[in-house]
Structures are given as C-alpha cells and as structure tokens.
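Before we start, here is the structure in question, set down as structure tokens.
All protein chains but one are shown in place.
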Amino acid sequence: MQSYEYYAPRSLPEALEYLAENTGNCRIIAGGTDLIPALRKEDIHPAHLLNILEIVEARGISETGETVRIGAITTFNDLADSELIRKEFPLLAEMALLVGGPQTRNRGTIGGNISSAAPAADGLPVLLSLDAELELSSRRGKRSLPLNEAITKAWTPAWDDDEMITAIKVNKLPPGTRTKFYKLARRKALARSRMTISLILRSGSGGEIEELRFVPGSVMPVPRRMEEVEKLLTGKVPTDELLDRAARAVGEEMVKVTGIRWSTGYKKPVLGNLFRIVLRQLITAG
Amino acid sequence: MKKRGVGYGSMFYGLGYGFSRTDIASATLALNQDGSIIARSGEVEYGQGSDTVFCQIIAEELGVDYIAIKLITADTDVTPDSGPTSASRLTFVGGNAFIKVSRSLKKLLHGVAEEILGENDLVFREGMVFSRSDPEKSISFKKLAGEAYARGVPAVVTEWYNNTTHDVDPETGQGDAYATYCWATQMAEVEVDTETGKVEVLRIVAVTDVGKALNPLNCEAQIEGGVAQGLGYALEEEIKEEGGYVKTETLGEYMIPTSLDVPPIEVHLLEVAEPKGPYGAKGVGEPALIPTPPAVLNAVRDALGLRIHKLPANLENVYQLIHGEEAGN
Partner (left out) sequence: MKAARKVIMVKVQVKTILKMTVNGEPVEVAVDPTWTLLRVIREELGLTGTKEGCGIGDCGACTVLMEGKPVNSCLVLALQAEGKEVRTVEGLGTEENLDPLQESFIKYGAVQCGFCTPGMLISARALLDKNPHPTTEEIKVAISGNLCRCTGYVKIIQAIQQAAQQG
C-alpha cells in the first residue's frame, strides 16, 4: 500500500524548498512512466511525492549563442517536434521518436530518463555523445555537472538528494558535423532497446575522419564514449579494413567493461556490426 | 548482409472435437407476437463474430431483419448448453443448430400461413411470407406471428445439432476423426539481416478454404488477426520461466506484434462447399494462425539455407543459427 504526501508547486523555489525539507524521503515525479509502475510494484515507498510538471523554470527549449538549454520536463515528443533540436542535434530527435510509443512519448521526460540512470535509458548515450551538462538546482543554489560525472553507477545518480535536474545544456556542433542514432529492438514500438548506437562524425575534405564520437547504449551498466575506438579511426580515411578492425575493437571494448555474460556471445559481434553499419551510413550520407 | 526468402506453410485442421468426443450445440428461438425473435444459445461471443453469424442464419431462414433478433448467448441461467467455444466449431456446430431451430420454427409458422393463405408452397423473405406461385397471396411476418399467437401455436422451439463423430480404428488409426476439415496455405516473404539476426517479414499471403464465408468481412478479420498472432509466435513471443516462476510477466516483456510489426497481409477466401456445414460453411478460428509460423520459418530457411530448430526465431536464435554455437548465447 502506498501512502504519500503529494505536492505540485508551480515555481522552482517552492519545489526546492520542499525537496530540502524532505530530503531522503521524497521522490520526484514528472511523466511517471518509470515511477508509477515502481509505485505499483511497491519497489519504493516514498513519504513525499513532488510533481515537477508544473514548474515553469523546468520547461522549454531555448538557445543562447552556441548553447541549447533543454528543460528537464521536456517530453520525448517535445524533443522530436522541436525544429531547433532537429536542426542542431538530429540524433537526439531520432532517439526521441523511437522511445516507447506515442502515449509514453507525450509523458516521459528527458530529465526523468536521465535520472533513472538505467542501463537501457536511451537519452543517456545520446546526451553523452553530445557532451551534455546538467543544470542541477537545490535550495543551496544552482550548479553545472557534466553528464558523464552525473551518472557513474547504474540506477544511481551521483547528485545530491536535495538536488533536481532543471535543464540539460548542450553545445551546438561545428558545421559539417553529422549525427545518427540507431536502435536495435525486438519489435518496432513499445520495446526496450537491445542495443543502440549514437554516432557523431565530421570528415575532412580528403575523407579523413576529423572527429568521431561514439557511445553504445544498453550494453554496459553505465554508457560512455568508446574513446579507444574513436582514437583508432580519428585522422584516418575509413577503409573497409579499418572499419572491420574498429568493429572488432568495439566488441572487445564492451567486454572489457562488462566481462563475459549470457548475452555476450550475441552482443559482442553485433554491436561491432551495428557500429560499422551506422558509421558507413554516416560516411556515405556526407 | 540482407538475405531474402520465400516460404510456404500448409495445414488442415479438424473442426470440432472429433475422435467420438461429445460435440453438440443447442439453440432456442422464441417468437413474440409482434414478430420479434429472442434467440438463446450457450456459445461465447468474444469478438470473433459468432453472434453475428447466428443472427444472419436466423434472418436468412425466416426472412426477417437481422437487427430485429435479440440474441442471448453464454448465460448459464438461461441459455441451452452448446459446449465450449473452442476447436473452431461455432459456425459449423452452432450454425447447424441455428439452422435446425430456425427451420423448426419456420415449419410451425408455415402451417399457420397455409391456413391463412390457402397455399402450401411459401417463401419467407424480406419480412414477408408469400406464395411462390402467386406472390400476391402474402402476409407480413409480423402479422403471421400475431396470428400464430392468437391460434395458440407454441412458438418456442429448441433444437440441437450433434457433431459427435465415430472414433478412428484403435488398431490402424484410420477413419474420419473429424466431421470436416479446414484447409489453408500461407506464403511468407522475409528478409533476414545476417549481421543482427533480425527477421523482417515483408508480406504474407493467406489462402483459406472456409467452405462458405457466411460473413466475408469477419472471415478476413479473423485471418488477419491469426496471421499477426502467428508472426509473434514465430519471431518474438517467448515465455521465460526460472525455477517455476514466470519471468515474462508483463506485456512489455512478453512481446506481441505492434501495428508497426505487421506486414501487408493479403487474404483470399476459398469457398469449397462442405455439404455438412451450414450453407456449406466450415470454420476459420484456429486455421487463421496455424500456417503462419511454418510459412515464415520456411522463408527464413529459404533465405539462409539453414533451418532453425529453436523458437522463437528472434535476434539471438537466428544469429546463433547463422554464426554458430559460440555466437547467439
């Protein structure tokens, strides 16, 4: 049986005050797509529930110079519909369109997705590839935290209990940069990702890779850029032989983190295959 | 690499319980004096359209508007036992019971109409009862019902249809286990991605012999649904259990096809009349889905030159099939 006090403030200061007063006992609810099933399963028993969907300061997508600010309660459909996101960070819009189904995309938020710190949360690998930063707010003030420092352990955000994400900040990519998100899943909607690929590529005039950022998703407890693979390819012209070598390196990098598991026999080669397929698509699209 | 293949699956399926197992259906019709009809039967309508077909049969036999029939089904307080709703038996066994009971009521009313019209070869059509040789000699069905009531003719009739067959020879296994069989073949076209193990079904064509499609729209609908179910069975649906506990407890874990997972389905209804069936009809419930998995799996075999023996043919199992034991899991 659940029993909590519910509070839905309209302003950020009220929310932060409530969070500070009830630290450790309070769960934040936004779209509820993760939280409500958890409440129903009795996995958690918060004494306080803070609904942040009415907080004006956590809404909206805006740009200031080179930085785009995405409010924490931006839904996946908001992301997919946003011209700014589609233009500046296509892979973010691509990811957003593939999460769950239309109904969950109208409720699930990017802040909630990050906060889950779930190995299969699709927002994380995409935003990590974009070097995103979190804007964290508390009664004590506001601070920025790079996303790769904010999530260091599966299911456990590294920020404090009295803090909440108010926005995600992403810097625009240099001109000529192409991006792609790919999701492998068991069916075409309402499916958790089996594996995802987040790729950002910029090539020089001679076809050599100037910049490559690659984050695989749903294959490690905490997603991160595969810098070893990126280094293998940066500065080079991607020949078939090099791509094959890189694909193998992808699998090996994954296993270095995860060790051998029941799914490794499948994931190790297929992750490399997907990396190679998506990178080739990006190269030829240019 | 993507490899394409085409495969076929064929089946025949016995309708009803067969093998001398009890297989009966009952139906009651009660005619009200205003010409409306209350029908009662034990079958369960859960969306497959049996109520629709039963009303169509009554309407066809008695020439009444199908909307004017009030049908009560599956209420054990008031409906006669018609056996379980399974074995794709409702149209065939239930339908035959409805034809029988409709004809019994018709016979009673025919007698009354004969007295009134002085003719003995009568047609029941479009709410009227009239002489075949002299159509001017007619009475409306509604009026006839009132007349029957006035003359004290009991207008409540119950009939049953016994579909129980003989058993096969216990020694040789030979004989007619079932009263009738439904036949179907489906074709599947697939594309297999050898780098991920993903099977994409591009197209399904389903040809099903239903004897007679009493309601073609509903027959198609049943087959389309069955094909989707067959796709899920072949490619993705899996109940996982561990130590006696079901691990795939939710609709998020036990995955059935979504609208984006079902390819174009072409349905052809073949009508080879079954003499024992109501107007030649057989059934289509389960036959809808049975040929789909073999068609899809045969198409996968055609694409890869390898036959999968481990279902479902999902990402891991297909990848393992292609790349060997260490791959997959």
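We just call them A and B in the order they show up, numbering each chain from 1.
Everything below uses one rule, namely that a residue touches a chain if its C-beta (ideal position, glycine included) is under 8 Å from a C-beta of that chain, and two chains touch if they have at least 3 such contacts.
Values in this document were obtained by computation on a predicted structure and should not be read as measured data.
Enquirer: Could you tell me which of the visible chains the hidden chain touches?
Expert: Taken over the complete structure, the missing chain's partners among displayed chains are A, B.
Enquirer: Of B:Glu114, B:Glu224 or B:Glu271, which one is in contact with the hidden chain?
Expert: Touches the omitted chain: B:Glu224.
Enquirer: From the list A:Thr23, A:Asn106 or A:Asn171, pick the residue that touches the absent chain.
Expert: Hidden-chain contact among the options goes to A:Asn106.
Enquirer: Just name the one of A:Arg69, A:Arg139, A:Lys188 or A:Arg224 that touches the chain not displayed here.
Expert: For the chain that is not drawn, the touching residue is A:Lys188.
Enquirer: In terms of residues, what is the contact footprint of the unshown chain on subunit A?
Expert: With respect to the unshown chain, the touching residues of subunit A are 2-11, 14, 17-18, 29, 31-33, 36-37, 39-40, 47, 49, 51, 53, 77, 100-104, 106-107, 188-190.
Enquirer: Can you list, in ascending order, the subunit B residues touching the missing chain?
Expert: 46-49, 217-218, 220-222, 224-229, 250-252, 256-260, 262, 265
Here, only the chains that are shown with their structure count from here on.
Enquirer: So what's the Cα centroid distance for subunit A and subunit B, whole Å?
Expert: That pair's centroid distance is 48 Å.
Enquirer: Give every residue of subunit B touching subunit A within the complex, in rising order.
Expert: That would be residues 195-198, 236, 252, 255, 257-261, 314-316, 319-320, 323, 326-329 of subunit B.
Enquirer: Subunit B touches which residues of subunit A in the complex?
Expert: Its residues touching subunit B are 101, 184, 186-192, 194, 262-263, 265-266, 269-270, 273-274, 277.
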